Structures are given as structure tokens and as C-alpha cells.
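Of the protein chains in this complex, all but one are displayed in their positions.
We just call them A, B and C in the order they show up, numbering each chain from 1.
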Amino acid sequence: MRKEFCGVFGIWNHPEAANLAYLGLYALQHRGQETAGICSTDGDRLYHYADQGLVQEVFTRSTLSGLKGNAAIGHVRYSTTGSSASRNTQPLMANYWGGSLALAHNGNLTNAAELKKRLERKGAIFQTAMDSEILLHLIARSEENDFLEALKDALRQIRGAYSFLILRPGQMIAAKDPRGFRPLCVGRLGESYVVASESCAFDIIGAQLVRELEAGEMAIIGPEGIRSEFPIQPRIEPSFCIFEHIYFARPDSVIAGRSVYEMRKRLGRQLAIEHPAVADMVVPVPDSSNPAALGYSQQTGIPFEIGLIRSHYVGRTFIEPRQSIRDFGAKIKYNPLQQLLVGKRLVVVDDSIVRGTTAQKIVKMLRAAGAVEIHYRLSCPPWKNPCYYGIDTPLREELLASSRDLEAMRAYIAADSLQFLSIEGLERVFDNQGGFCMACFSGDYPGGRPRNHFKEILEARAVRVAAKP
Amino acid sequence: MRKEFCGVFGIWNHPEAANLAYLGLYALQHRGQETAGICSTDGDRLYHYADQGLVQEVFTRSTLSGLKGNAAIGHVRYSTTGSSASRNTQPLMANYWGGSLALAHNGNLTNAAELKKRLERKGAIFQTAMDSEILLHLIARSEENDFLEALKDALRQIRGAYSFLILRPGQMIAAKDPRGFRPLCVGRLGESYVVASESCAFDIIGAQLVRELEAGEMAIIGPEGIRSEFPIQPRIEPSFCIFEHIYFARPDSVIAGRSVYEMRKRLGRQLAIEHPAVADMVVPVPDSSNPAALGYSQQTGIPFEIGLIRSHYVGRTFIEPRQSIRDFGAKIKYNPLQQLLVGKRLVVVDDSIVRGTTAQKIVKMLRAAGAVEIHYRLSCPPWKNPCYYGIDTPLREELLASSRDLEAMRAYIAADSLQFLSIEGLERVFDNQGGFCMACFSGDYPGGRPRNHFKEILEARAVRVAAKP
Amino acid sequence: MRKEFCGVFGIWNHPEAANLAYLGLYALQHRGQETAGICSTDGDRLYHYADQGLVQEVFTRSTLSGLKGNAAIGHVRYSTTGSSASRNTQPLMANYWGGSLALAHNGNLTNAAELKKRLERKGAIFQTAMDSEILLHLIARSEENDFLEALKDALRQIRGAYSFLILRPGQMIAAKDPRGFRPLCVGRLGESYVVASESCAFDIIGAQLVRELEAGEMAIIGPEGIRSEFPIQPRIEPSFCIFEHIYFARPDSVIAGRSVYEMRKRLGRQLAIEHPAVADMVVPVPDSSNPAALGYSQQTGIPFEIGLIRSHYVGRTFIEPRQSIRDFGAKIKYNPLQQLLVGKRLVVVDDSIVRGTTAQKIVKMLRAAGAVEIHYRLSCPPWKNPCYYGIDTPLREELLASSRDLEAMRAYIAADSLQFLSIEGLERVFDNQGGFCMACFSGDYPGGRPRNHFKEILEARAVRVAAKP
Partner (left out) sequence: MRKEFCGVFGIWNHPEAANLAYLGLYALQHRGQETAGICSTDGDRLYHYADQGLVQEVFTRSTLSGLKGNAAIGHVRYSTTGSSASRNTQPLMANYWGGSLALAHNGNLTNAAELKKRLERKGAIFQTAMDSEILLHLIARSEENDFLEALKDALRQIRGAYSFLILRPGQMIAAKDPRGFRPLCVGRLGESYVVASESCAFDIIGAQLVRELEAGEMAIIGPEGIRSEFPIQPRIEPSFCIFEHIYFARPDSVIAGRSVYEMRKRLGRQLAIEHPAVADMVVPVPDSSNPAALGYSQQTGIPFEIGLIRSHYVGRTFIEPRQSIRDFGAKIKYNPLQQLLVGKRLVVVDDSIVRGTTAQKIVKMLRAAGAVEIHYRLSCPPWKNPCYYGIDTPLREELLASSRDLEAMRAYIAADSLQFLSIEGLERVFDNQGGFCMACFSGDYPGGRPRNHFKEILEARAVRVAAKP
């Protein structure tokens, strides 16, 4: 499954703003590989470039040099429908009564369909299939005459998950929803301010992580420095996406003071405590499960072995042979080490099962390579519920765990045993401190659920034909 | 000078709608060479593709096959600022309360700046720097619940010049402003209806010209056939752009029953009557002045000679040498025939002088080739006033004729004599029937003048960086 | 029919050698539109770039700036098989015992097949499907130790038609075959020497034509200036391609002191003397027949009218509709002016008939536009024989005139009358001075005929797959 969603990056007051935004987006590439875009400002105009592709494919020296000025925001995105990708790039740009602004969004609004219907009935014209565009219309239609007031007015109308970056000629604004579902952190690089989805984007440019934005916080960065407001009162309990720790974030990022790598290792250790196995080796599903598998190995003493080699060259344009090669999709990504695995009992550590098809293929490949026992272990609880807060998930009925008990899931992937980390174990790893959204496991949605599915509403109407076949 | 502006083409009820739109736009290529776009519909969705470039460069077999359905509208455009070309393509598309629609526009709205300001203050977000977008917002904000009523409501609010083509899943609409500044004609191809800026677009697909749309007419084409309304009452005297006859239209087009080629020859004959010359040959500035020069030659008996060869391969990406080649810009386009011209007295017939720089270079080249006398003759009156109805013209002060008398103009281009067709002569050629806009010559603007310049307002704000350097 | 073949350009001792070569090739674009290439030298290395496409499409600012040095040669080419175009670009480059050299060739060797077979049997490896490569092998294998001696040795072994340009780090050499079939002229631009297929390439850069290279001449250009040798003795009667005057050359070129435009007008006059017609107007098949039609009109007094409009945007990638539009191929290129032609008797002047299919379509289009009589006149004699000296012609049996008498040809194109200029008339126009190859008309091949067809031998073996579909 493709679980990427979006990453945002902003920089204020740096002579190479666009170049550093490019580097920051490069470090956030794992958060979205379909489109990339940057908008900069020289204090007078906005300059914008975005297209389909990886960060390195989208930008050239020539386009970067056209992105003038000393402030910039950028965005990487995973979009669900390829055909409309060229249109649905971010940052979004708009000309409205107050001038020009650019917007980069990570998250998902749960009342998008209602707001859109209401706005259209009032004459709004939507240019994209992205819920993010709603914020632009709310700002443009606000009764307020001051931009910041209009923005706060708009923020108070939207529901769901968002980490926004907004750029105007004289200002950069970072805003998090009241529950703080998605990450957003602030850093410094000399006299410059930087904002990013993850701290790994600071490391590449030599910036220092200062802190996470708080849930509900709106940070205004401008010539006079940085200051914060909390436009939605009273403030409520945060619900940070637990899956950022489990899967999304890069292991070298630090979220809320916790090393992602370290937390994943702890998940693996807790998994080993809950669900040990008698085996010859612990094999991760590379690369994202490596830390959990290491934790499992260190807890149990069963040797960690890289039994599946992952290819890192798989791009979007891969051409498949006409005749079927068995389990082709898995084969171009993973190759098992036959000599290592033959006759062995394996603990396979993975960080999530969505539809179960990849797990099924991995088990099949490992058996074909000679493994005699396969004990599949997941460093998270069963994923039973769709996410409405920014993760692109399939329908509930497509989730393997939504309608199957443990034995049915085990039978589906054909492992000798299958075990998941418990919700309690997951909470223990995070010291039972709470503050997380675990709706995908528990079904308890802290931010409510959307009444209609926004994407289908928008996408059905107009189709941009893609230039790249 | 670049005097192109826009061309539109529409086809209803044809299994190869997008392919024929492609051919129609190809025949209208002379009306706009910066961007090209087509939007089609299968009665359910709209399909859209547009990009910078010539028609043949923009579309591939693959993109055309993605433009599904049996109705389509297309657009070719000349945009003033290259940097924003990729964003300012047409047809425009919008999602609004009534669904989706696409819009192609040839013309220029004179109250665009006021309307835009008013719309923005009410919350409208503008995505392009094209005045055409205003119509979309007016439709989206109309109090009317029926699309056609909303469209009529919108048409009643705009001023200036427009030939619109609108495509919706079940309908294609063609509309002309009350003065009918710009051309738009209707034709038939078997069971299909076709609409185009010029009749030459019908010839290429074997369609028959039926008639011109009348000034103020709105033709609604759908499953039940074609019917017309005149939304703005009472109807007023039309003012068709005389420059379409003089310069813009292809010579093989027929406008209002008149052959463009024939009218240009008549302009040349009248010019000869008004301003004869003693000379050895009549030399056109190719290719657009060929018919007028032929008329001049036939009237006077002075032989017509192709004394300037025009290169037809000049594209947008021409690379100039670093060191200056004298009059390089003219040289890559025209080459004089030295052996023909040496020692000769020439009548050079041209169809317009804008800034005068090209005329100056041509005179210089012809003299360098050995011509002993150069009598420059223009098949139209002096162009003294900017056009606000869809022709991209420079500022008044840049127009050679705006502040110079005949002798000063002659001195500027360094010809031995310079003469223009008189306004009376121009009217005589068109049988003194009236119905033309001649504001560029007379300063008498039938549709009023805009209070602000729209383009500067829109363009100043946000800049898309161009991918193609 | 496509009758283009090749054009060459060279410049010595200019700081912008590659840029001026680019301009020169641009002026020679009509001689070959499939591939373009330039090789430059800084006196030490050779720098090379070539690709499929028009000159402007092939070169970018970046590739031109990589072509360092103050000498360069360039080539434009029409290649018969698209699939192998990317491989068969010129200038050819080779590393051999004497260093590096580049070669640009216009013409066709008649003993290519024999030479190639002999060279292969001695171990030569051929990289292209171009006969031009044979010269490289002959130079590389010469017993001579001096480059010029080796070149002369090689020239003495080849037969047929050639205008060669050769570039080495310290030298540029221009060579013409002993009969001088193809054009090649020398010019000056300040301290620089220029060589080109046609003089119009000098005009664009402001260079002065000095003279044609003589048949059999080898001009050596280097730091010490220019000097000539005639490697093949005794010298023989030249046979310059008459078709350069009739069709290939640009009208603004001067060949052997004769203006191409002027000679074409004379051909039209002579045609009118031989084959008058009672008609209302003379209509050229644009653009190449314009001068002949003007001559015909001036001789007869029948008015010259541009009754067929030619589109200048037709590129290689034109997409045809799936369903047949009648005579589509002709329609995208020509459009008749119905209002002008209806009820009229026409003299249509064309400069050649090859297969007759285009003439047939033009006659059909003109009749459909209302012409009542069509008298087709050709400004050259019937083309009965293939060219083996550098013009890409079809097989003899495909030539309309090869097996049909005048009446059969007339019936095929369905004109009311058809007449060709006589060979005697053609000679008279050129003052009966002789020195021309008229083999295509007369069947008298001054340079002999090849025993085998070279192209088929080479092309059958190895196929490069084209990247551009």
C-alpha cells in the first residue's frame, strides 16, 4: 500500500530561501512522491513552481533561480488519482481582495464536503480537487478586513486535521489544528526561521530544531520575529497521530522530544515481550520495519538478519512484462536471500498490515526461498478503521483487520503464526501519557468523521488529461 | 510586431470531436501561437488539456485520445507575458454550483478591472491573469438557478468585446457581444455543428460555412439542435473590427460574406488610386501584405515582385548570436533579393505600421540591397490609438502615428515617400456600409474605454515560474 | 513529395563559430528538415552535437555553448527512413591514425556499394547507413602519411556527386566532385571564411559571397588563408544540377552569378511562350512556384492571383483524424480561395510533378472551389528518370512521367490541359551555355549510374529504435 501523504517546509529570511526549501523538501520526500512545489516571495510578488514528480525531477537550476526572494514555502504530495496530479499540486496560490497568498497543507478536513457545497452555492469556483482550497475561499469571503483576522475566522470554520503553511509577501504563518493531528515543528538557522513537518528537514540544511508547534497554535513569522496565537478557544486535549511514530516519519526525525528510531525499537521490544517466538532469526520487512525488528531481536536475543533485500530504484514508470511473472509486484521490490533462509524458522517483523496482499506475497517468497516457519509480527495493533485525518487509506472493507479475526488474517497471509502489538502495549511504549489519535486501531475518532467523502465529490466532475503517459 | 490575439473553435455531435477541434485550431494558428487548449465532454464529464506552444507541439496522439466525448471547444492564444503563459491557457475550466463548465474567449472586457475588484471584495479568488475568468465568477455568483439565466445575467454585466464558446456536459453555447467586435461563425459538417473564429477552420475539416453569429447573439447548441437568443436588449448598431479584414484573418477566410483576400486586394487598389508612385516594381512585405500589393500592382500596372523572401521556420526558441549582427531581428525573417532590387525604384506595400521599427529595418535592408527609391505605402490609415477590444497593442505613445505627422513618420522609417490609405478610402472599399469599429484609426471607441488597465492589475501579483527556459 | 536533401555550412576563424553555423543552417533549413548537426573545434579538440529535428529544435543555448572554438561545420539532412534518423546524423565524426575529423556531405556516391563491400572485406566497421562514411574509411586506410594526401587519395576512389566539408583541429576543407553536381560557395565575413551550399546562408550573418567552388576544386582553409587544388586530373566538363535552379535553392540565393528568383521567372516566361493558355488568372502552387507563376503572368498579361493559401505550420508530428477527411493530406497544406476561383479559368503553375498525386489533389480542390477550367503548366520538362546524385527520388516506375505520355498524365491529374517546359526551352533560359546535369529529364547521366542501390544494402542490417514515437 502507498501510505504517503504530504510534507511541508517553510523558511523565512534567508538569501537562498528557495534553494533551502528544495533541500528541505528533498528530506521530506518520503512523505509524498507524486508532486512537489515551492512558492517564494521577495516581499512584493509571489513566485511559484510545482509539477508532478520527485523533488529532484520537478526542480531544475533554472526554475529554482526563478523563485526569487528570501522567504519560501514548499510541499510534497501523494495524490490519489494520477490523472489529476498535474492540476492538484501545492502550494496553492490565490489572488483575493488582500493580494496574493500561497498555501501548503498536510492533513484532511472532515467538514470539507459541507463547506464546499455551501461555498459553491454562494458562487465559489473551485479550481482543484483538494480540500485545502476551502481555506482560501473562507479567507477570501471573510467579513474581516484584516488578513490575520480573516484567517482566524476561516480556521474556526474548518474541522479535522491540518498543518498549514501560508506565505504572503510580508508574512509566513504556520497553523496546527486544535488537536494537532499532524506534525509541524519550528527551527532556527542563524537569523532565519524554518518550519517543517519533520526535524530531518532541519538536519540537511544545518538548522536547529527549536520545538513542535502546539496543537491549535498559529505562529506568525515576519520582520518582527515570531509570535503565537491560539485562535480557537478553549483549547482541547491534543490527539497526535500515533502512526507518524509507527510508520510515516523518518527514523532520524525527533517528534515531541522522542527519537522516532528509538520509539520504533521500543515497539519492537514490547512486541517481543507480548508475542515471543521460537525462531532462528528476526527478519525485517525493509526499510521501515528495521528499527522494530532490531528491538525485537535485542529483546529476545534472536539474531537480526537482513533476509529480504529491498531495491531502491523502483520509480513510477516501471514497465511490467506482458506475460505474468509470479508475484511480480513484490519481486521488483524485495528479493529473499535463499542461502540464508533455507531451513530456517523466521520471525518477520513488519510495521503495518493494510490489505494484507504484500504480507501474503512476502510470506510466499520467504517460503519459496526455503524458510520452514514464518512467524509474522506487527509492531502495531490491527488496523481496522480508515483514517480521516490525512492518511490515504482504503475503504474500511478493504482493511484486512476490519472484518477478520486473528486466525482468519493468519490464514490469509499463510504465516505459521501472526501477532500484533496490543493497544495497551502501544500505550505503554509511550509511557501511557495519552495525547494520541489511535482511531485507526480503536475506532475512537477524536476529531469526528466526515459525513461525505470529499474526494469523490470533487473528482467526478472535470478531468485534466495527463501529458505524461 | 506581434498582433496575434486569440482563436476559438467548437464542435458538437461528432465522434471525433477532439481530433477535429485540433484541426480547427491548427487552421486558426495564426490567431495565437503561445498557448493551445481543448476541452471535450462525453455528456458526463469534461476532459481538458492545454499547454504553451503551437497546436502541433501541445497535443500528442495520447493527449488527444484522452479528450473523450463527441463535443469539444478549443482555443489558441497569444499571451503578453511569457512567464505566466503556462498558467494562462484556455479553455478555462471551473467547478461551481451547477457542475463543470469550460470557457474559450476571444476579445477583451473593458470593465474587467471594476468587476474584478468588486468580485474580490465579495470573496472571489482569481486563478489566472485573464479577464475571461470574470465571466465564470459572475455565473457562479448569479442569483439565477438555471444555467442559461445565470449566463445571461453575467453577460449583461460585462462590457467590451467578446466571442465566447462555453462547453457543459449537455450543451455548447456561442455568444457575441452586442457590438460584435470579434468574428464568430457557425457551420455544419453532416449532423454536427461547428463554430469558429474564421471560416478557414471549416475548410480543413470539410465543413460548410452557414453564417456569422450576429452581434449580441447567443446560440445554444444541444441535443435538440441550435436556437438563438439576444440577451441584451435593445439591440444596437454592430461595430466589427476592421482590422480583421486588414490584417488578422487568413486571406482564405470569408467574413460577413466578403472574401478577406478580395477585400485586401481592393484596399491595395484604393491605395494605388489615392497614392500612386512612379516605380519599377511593387514589393509586398510578405506574407500578410501580398494581396494588397497585388491590388496595388493590378491597379497601377507596376509589376508585382517578391523582392523580400520570408523565412517560415522562425520559432519561439530562436537563439541569437552574442555579438550583434546588424538588424538581426529582421534578417532572420526577411531577406531581400539583391539582383532583383539593385538600381530599382520600389513601391513597398505593407498592411500596418505599429512602432515603425520593422518598417525602418526593411527600408534599410532594401537600400542595402541596392534599391534607389523606396515608396512605402500602407493599406490602412495611420494607427494612432490603442485597441481595447482584443488586439494586443502597445501604449499609445509607442504607436508611431500617435504623435507624428506624415513627414516625421517618413523620416523615421527613412523612406523616400510614405502614404497611408485614407479613412474615407477604407470606408469606400467596404461600400460605405458602416458597422465597423475603426477606433484604432479614428479614436472613436464604440464600446467605451476601460478606466484601468486590467493586465497590470492582475499580473503584478503572482508569478508562475516557467519550466521551459 | 519531399525533395529535400542536404545543406552544409562552414565557418573558419570567428569567435562565435558555432552560433553563426547555427544561423547558417537555419537559412539552409529548406535543404533538410530531419536532422541537424554542428561540429566545432578550438584547434585542439572537436566538439559535436547533432539530433533529429529542425535546427531550432535540435540546438539549445546550452548545446551551442558547448560547441567551443572558432571554427565549425554544420549539416542539415533529409533522411529517408525515420527509424534510423537518430543514428544517421551529420557531421560524421571519426578518430583515426591522424587524430579526429568531422565530415559533412551533400550528394550521393555512385560506387558506394562496391567500395563498402571491399572495405568491409578488409575489416572496416560501418557505424551508419550513410555513404558519406566511406570517405572516412578511405582516408583512414590510405597509404599516405599526410592527411591532405590521404584525402586526395580517397577522393580519387569515389564516384558520383559530393560537396564535402571537412573539419580538423587546424584545418577546414571544402571539396566538390569533378562534375560539380551540387552547389558550394565561398564567402567572407571580416577576417573569417565561410562556405555554404547556398548564398542565402551568407546573407543572414552579413557575409559576402565571393564565388562558387569550381567543379573538382578542393579548397584548404587554415591559419595561412585559403588555397585550392584540383586533385583529379584532367579536369572535365561540369554538370551542375539544373534542379537546384528549378526547385531546391531558395529564391534569394545566387548560383553561378544567377539569381535563382530571376531564373525561375524566366522559366515561367519561357513556359508561357511555349504553352500559352486562355485563362482568367495565373495561380501558383505556393511557395516554390511563385516566381515561375509571376513570370508566366508577366509574359501573358494574365493576372497573377494567390488562389491557394499555404499553411506554414505543418510539422512532422501532425496528427490525422481517424476517419477520413477527403484529400486530407493536401488540405492541411493548401486551401483554395473559393470566392476568387468560382467560375474562373485558371493557369496553375507548378515547378515539378513527381508521382502526380499532389497535382491530382490540387486540381480536385480547385474544381471543388468552383474553377471551370484548369490548365496545368510545369516550369520544367517531364521528370522521367531517378536522380543518383543526391536528390531523394522514388523508383523510376513511380515517376508519373516515366511511362506516360502527355495525355495520360493529363488524364491522371484530371486537368483540362497539361504542358511542360521543353528541354530546349530550359536550355534557352540558361542561354544554351551547357554545363548542367539534366539526367532527370533526359536520362543522360554524366556521372554514371550505381550498380546497386546503396541504401538497401546498409539499412537492412541494424535498426536503432527511435526514442521519439
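Operating definition for what follows: contacts are C-beta pairs under 8 Å (C-beta built on N, C-alpha and C of every residue); 3 or more make two chains touch, one makes a residue touch a chain.
Please read all numbers here as calculations on a predicted model, not as lab measurements.
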Omitted chain - touching chains that are shown: A, C
Touch with the omitted chain, as defined above, among A:V8, A:L46 or A:L64: A:L64
Selected residue (touches chain absent from view) among C:P15, C:G43 or C:G99: C:G99
Selected residue (touches chain absent from view) among A:R118, A:R188 or A:K331: A:K331
Candidate in contact with the missing chain, chosen from C:V8, C:L46, C:L189 or C:L399: C:L46
Touch criterion as defined above, residue of A:C6, A:L54 or A:L378 at the omitted chain: A:L54
Contacts of chain C with the absent chain, listed as residue ranges: 45-49, 51, 60, 62-63, 66-67, 93-97, 99-100, 120-127, 136-137, 140-142, 458, 460-467, 469
Contact footprint on chain A, counting only the chain that is left out: 15-16, 19-20, 22-23, 26-27, 29, 54-57, 59-61, 64, 200, 203-206, 250-252, 254, 259, 261-262, 290-291, 294, 298, 303-306, 309, 311-313, 315, 317-319, 321-323, 325-326, 331-332, 335-340
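Basically, only the chains that are shown with their structure count from here on.
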Partner chains shared by chain B and chain C (touch criterion as defined above): none
Chain of greatest Cα-centre distance to chain A: C
Separation of mean Cα positions, chain C and chain B [Å, integer]: 36
Distance from the mean Cα position of chain B to that of chain A, given in whole angstrom: 48
Whole-Å gap separating chain A and chain C, where each centre is the average of the chain's CA atoms: 60
Where chain C touches two or more other chains at once, by residue number: none
